[in-house]
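For this depiction, one protein chain was excluded, whereas all remaining protein chains were kept in their positions.
The letters A and B name the chains in turn, as written, and every chain counts its residues from 1.
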Amino acid sequence: MAPPATRGHFSVVRLADAWFVACTSGELRQRPIARVIQGTPLVLFRDRDGRPCALLDRCPHRNVPLSLGALRDGQLECAYHGWRFDGTGTCRAIPGLCGPAEGKGRRAPSYACIEQQGYVWVYASPDTTPARAPWRIACADDARYTTVRRMFRVAGTVHAVIENALDVPHTAFLHGGLFRTAEKKNEIEVVVRRFGDHVEAEYLGEPAPRGLAGRVLAPKGGVVQHFDRFHLPSIAEVEYRLGDDSHLIVTSLCTPVSDFETMLYAVVTFRLPVPHWLLCPFLTPVATHIFRQDARILAQQTATVRRFGGEQYVSTEIDVLGPQILRLLLQAQRGERPPPDAPVDVHRVRMRT
Amino acid sequence: MAPPATRGHFSVVRLADAWFVACTSGELRQRPIARVIQGTPLVLFRDRDGRPCALLDRCPHRNVPLSLGALRDGQLECAYHGWRFDGTGTCRAIPGLCGPAEGKGRRAPSYACIEQQGYVWVYASPDTTPARAPWRIACADDARYTTVRRMFRVAGTVHAVIENALDVPHTAFLHGGLFRTAEKKNEIEVVVRRFGDHVEAEYLGEPAPRGLAGRVLAPKGGVVQHFDRFHLPSIAEVEYRLGDDSHLIVTSLCTPVSDFETMLYAVVTFRLPVPHWLLCPFLTPVATHIFRQDARILAQQTATVRRFGGEQYVSTEIDVLGPQILRLLLQAQRGERPPPDAPVDVHRVRMRT
Partner (left out) sequence: MAPPATRGHFSVVRLADAWFVACTSGELRQRPIARVIQGTPLVLFRDRDGRPCALLDRCPHRNVPLSLGALRDGQLECAYHGWRFDGTGTCRAIPGLCGPAEGKGRRAPSYACIEQQGYVWVYASPDTTPARAPWRIACADDARYTTVRRMFRVAGTVHAVIENALDVPHTAFLHGGLFRTAEKKNEIEVVVRRFGDHVEAEYLGEPAPRGLAGRVLAPKGGVVQHFDRFHLPSIAEVEYRLGDDSHLIVTSLCTPVSDFETMLYAVVTFRLPVPHWLLCPFLTPVATHIFRQDARILAQQTATVRRFGGEQYVSTEIDVLGPQILRLLLQAQRGERPPPDAPVDVHRVRMRT
């Protein structure tokens, strides 16, 4: 009575041509810090001009983590023998050696870095100049919007985490009471549009909130607009509009730490017809509570999948985005690049909510 | 100087056609509980009529453990998306889905359950109607007997645990002082009888207790009768009679949790010519002490066997049951079924005690 043989697989994907958030701008200050992306240990530090740099976190000399070292004039000095590396990974000093320090075998592989909107992004492949820029978070630079940021370490593949972030049916159960109620009276329509590098679900016919909440959020009335989107390599975006005045975007920037561990950098950006200083004390703990509930269930899912040796999922038509996300991820892993914005597939689904 | 190459093997056996205790009746109440048998995670719950049910502990939808869920009218509701399963594993509700919930791919494998003598037994193979019933504990239903129950989690294979439970020579050492003394004066005879599905050792010539203990336990005198028995799949039974009045049976119901972990449900059933309420305060802590000493030594044995990559046992003729138990277990694993009660082999051994 071993567990029944599993026909499944693991939704583990490793991408070479991709930007991931390595840390927040605030985490990277005067000292080098260690991060792991897709199983690769990296050391991040700022050069003399304050620009972020990322090297493989292993001294080429005796394989000690460079992140144990110290910064000297914007160069990283290994804690064991004092070898020094600049932001490009070139060795600049070897204490005790009579000849020159530089040498091809003495380089530490380096990874392209971009600091943008409060995050330090690192490119997945070493010693490469990326052709594209990292994702830009919608409305985060717009002064009319308020932005709240949190980060969560989740035991799950990037695919599992993003499917969860964009999944509507689980909200009534896992977050029961906070969102939709368990009684499902409304039948709505979902339009799913897949493109070369992203997929989007549009929910048509969701009822506007009633009572006090409705009067506050949409004083002039109006219809609900709701989009859930996945963008390669690992961005989940939930967008709500209610009339002209209410607009809310939840962006989840997901970084695969290892095959079954994901850092989720959550950004909530909103503009609402209520003073934002009044909302934040309520909205932030609720959002944190939701992310934690999701993190807990994802950890249980991951443990079960690993225990059984693979995923054995049964999907129905209301699992609108999960299978599409995996398809895009596997396509990116194979290195395929369809034109990003050409629609590849559109279909419609009915769902009770 | 790696550990010397081991010629050994692991006494790990996995049985498809077998009943195992999953939990006590008292452990299974209003909420689903998780148990593992032979490495397979199971969820147990009671249906609307209070009957125990067991399903594979993995939602077929997104592979979350069903044991995280809640009971609704005797059906088990997954905590993630609210899929509901009845006691046969059939899916009865999928919140949000417009069509019917039932569907072959949406079933959770189910395992036959029987509640009997205070234990919930589960059959090892899913979606099967067993031809036989679980073991019945001797005298546990007889009103003249007192029954004491305990459970122990032991780090050892079922074979190692049962060999220990039925092993006479270790008692003088491991439980020194409680049982036989280290000075071995008596030479007794052991008759070992193997049958199709069990093996028994009868100890002939064991001296009756002397002094006060003898007068209390057998006021009219009488000889000691002592049997140790192993019954497939995993039952150990030690039976003592002293004259007409004293009768004691220790039954160990062993459940393989995983290859090297066994739950031992111990049942001591006895009828003695002393008020039972007087005995229990003494007998129970002594029995618990013995089981704990055994659990400790078994954990050390298991760690050593795993460290060396296999068992490398040297047996003597006074290891009367261990090799016979393994032979029966391996035969059962191969699916062989000799007639249960026909004697297959009888031999005699002399032992000092």
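To be clear about the criterion, a contact is a pair of C-beta atoms (placed from the backbone, for glycine too) under 8 Å apart; a residue touches a chain by one contact, two chains touch by 3 or more.
Fair warning: this is a prediction, and the values are worked out from it, not measured in the lab.
For the options A:Ile37, A:Ala165 or A:Leu326, the residue in contact with the chain missing from this view is A:Ile37. Contact with the chain not shown here comes from a single listed residue; of B:Glu77, B:Glu200 or B:Glu311, that residue is B:Glu311. Listed for chain A, the residues touching the missing chain in the whole complex are 14-16, 37-41, 56-58, 60-65, 68, 77-82, 94-98, 105-106, 109, 124-126.
Of the residues in chain B, those that touch the hidden partner chain are 1-4, 168-170, 172-174, 182, 184, 187, 297, 300-301, 304-305, 307-308, 311-318, 350-353.
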